[in-house]
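Every protein chain of the complex appears in place save one, which is left out.
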Amino acid sequence: MSTVSVITGPRRGWRSAGTWIGAAIVGVATVCAIFAPLIVPHDPFTQDLSKRLLPPFWMAGTNPDHLLGTDQLGRDYLSRLIWGCRISMLIGITVTIVSGLIGITLGVLGGFLGGRVDDAVLFAITTRLSIPVVLVALAVVGLLGSSMALLVLTLGLLLWDRFAVVARSTTMQVRNLDFVAAAWCAGCSRARILLGEVLPNIASHLVVVATLEIALAILLEAALSFLGLGVPPPLPSWGLMIAEAKDYMFFSPWVIVIPGVALFVLVLGINLLGDGLRDLFGARSDP
Amino acid sequence: MSALLEVEQLEVSFGRTGAVRGAALTVERGETHCLVGESGCGKSVTALAVMNLLARGARRSARRLAFEGQDLTRLSDQGMAHLRGNAMAMIFQEPMTSLNPAYTVGSQMTEVLRRHKKASQRAATDRAADLLARVGITAPGLRLGQFPHQLSGGLRQRVMIAMALMCDPKLLIADEPTTALDVTVQAQILRLLASLQRDLGLGMLLITHDLGIVARVAHRVSVMYAGEVVESAPTTELFANPRHPYTQGLLRCVPVPGRIKRDQPLGSIPGTVPRIEPGFQGCAFRERCDFADATCAKTIPRHAATADHDFLCRLPA
Partner (left out) sequence: MGAARFSRAPRFRTKLAPAMLQFFARRLIVAILVAATVMVLAFALTRLSGDLAISIAGPNATQADVEIVRKAYGLDKPLSVQFFDWVGRAATGDLGDSYFFKKRVADLIAERMPVTFTLGLTGLVIALVVSLPLGILAAVRENTSLDRGVQLVALIGQAMPSFWLGLLLMITLGLQLGWLPISGTGSWQHYVMPGIVLAFSAIPALTRLTRAGMIQALGSDYIRTARAKGLSRAAILLKHALRNAAIPVVAIAAVQLGFMLGGSIVIEQVFALHGVGFLAWESIGKNDFPVVQAVVLVLAVIYVALTMLADLMNAVLDPRLRGP
């Protein structure tokens, strides 16, 4: 067959506007997260009941001192938003480190060793997928009391499945490539081959999974905090901000719109960046 | 009466690459016309262009592209769909993947007749069973209820042929129908095609790169090179008196019993088909041709050797 299909492809990788928008959002969020104590205009925990529920700058009756207004306890909304970004990013990244360590270890071992080990890893993945994440996370936090460390550990123990699936399948592909066979023949040890040959070659796939997992962890933390079993108050998690403002939302919708938009934009940005990286690496992220 | 299929000055391009450049050919009623040439020379694209089955992104134009005198370039998509599978049918190179894995052989065969002839399911099933028997499939009733993955490659190609014949087409285009099959099966399929063509009086455009096939079944041969038909003649005339250096080269590559000696090496044509950029002029074969000189880079005239033998070369003899 001599049929040639020449269709100009879509813009991908760094040539895509989406990647740049994603990178910009993640960049701003990172700066906010790291320098939150320095850039917040007010203390995010100081209450001032004389200034309750001030509207943001685009509405009538705004106070120029509080650009995004104040919450039901008179705390500065912009400051709480920036502080909340710090919490979201912190949780997203730490949860991904925990889940990545678990998932990558399991996946690489299963994919590399095969046989019984692989059967066990597959069984672990199947079992993990059958467990309802939100329910179990709620139960753990509900029974043990809410703290950041517990939340991170719980989510980390629950979100490793995609890491395991992708690490396992990519390891299987790499294992059968010529340079790994060459390393075997050169007498390299198993550990040397795993760390020196396999891991570097599946790293790009795992980076893409990591972006997706950071986004997922941030969304889950917000949902758990919204249900009151995530980040403990008075920490300004975005999910908690929405939960606390819920009773006022019919009269002052912006109290839930502002943290919700922040959450949506951050997660969208991380996903856009992840998609860009995937196209850049030519990696796959779907199980 | 006009010929069954007339193609003049056919051009197909993908982006900036010209895949077919001014090809011309004519298929008469009841005639087997072979289109030969090495891979990538535009044979399949020519066939797909005739059927209007080119991939999206391809551009097609022609001075004349007519089926039974009807201008195909002016036909709507719907009008073309009405001809396809009906008066003109096509079979492909890849029998393993050309049938839909999700439907039975029977359902895929009957839908053609039901669409074009508004036949009942009953009548269409009967016709399908008859045709399966006609293409040499035993137990056609059983086969109709089977799925493609339950059949071998040779059987699937027979199903494809039977399916193409459902509506009694006048023209059958066969794009390298035996390439993907085992050698023994190749001969069977080819014999089948030749006998069907003779018995049903089909006009057949058979695309192949196998000159052995050509010698056995073709009435007329057109040789394609880099998107052009460089020589066209009745089969015996072409084999006896090839005029284009490329045709001569092709024929030297084929072992013919009686004509070659035991210890003499077979011929070969050095090099590959060049990539044709826009603005290309002259003979595309000149880089590989023993007789090429500076005039080959100019526009090449078409010469007629006899009334029905013409070729595209600056050398008249």
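Read from first to last, the chains carry the letters A and B; within each, the first residue is number 1.
In this text, a residue touches a chain if its C-beta (ideal position, glycine included) is under 8 Å from a C-beta of that chain, and two chains touch if they have at least 3 such contacts.
The structure displayed is predicted, hence computed values, not measured ones.
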Checklist entry - Who touches the missing chain here, B:Thr73, B:Ser98, B:Thr179 or B:Ser195? => result B:Ser98
Checklist outcome for this item: Considering the complete complex, of B:His82, B:His209 or B:Arg252, the missing chain is touched by B:His82
Checklist entry - Which of these touches the unseen chain: A:Gly69, A:Gly92 or A:Gly260? => result A:Gly260
Item to check | chain B residues that touch the omitted chain in the full complex | outcome: 51, 53, 80-86, 89-90, 92, 94, 97-104, 106-107, 111-112, 115-116, 122, 125-126, 128-130, 132-133, 139-142, 144-145, 147, 149-150, 160, 163
Checklist entry - If you put the missing chain back, which residues of chain A would it touch? => result 7-10, 18, 123, 126-127, 129-136, 138-140, 142-144, 215, 219, 222-223, 226-227, 229, 239, 242, 246, 249-250, 253, 256-257, 260, 263-265, 267-268, 271-272, 275
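Here is the rule we use: only the chains that are shown with their structure count from here on.
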Checklist entry - What is the distance, in whole Å, between the centres of chain A and chain B, each centre taken as the mean of its C-alpha atoms? => result 56
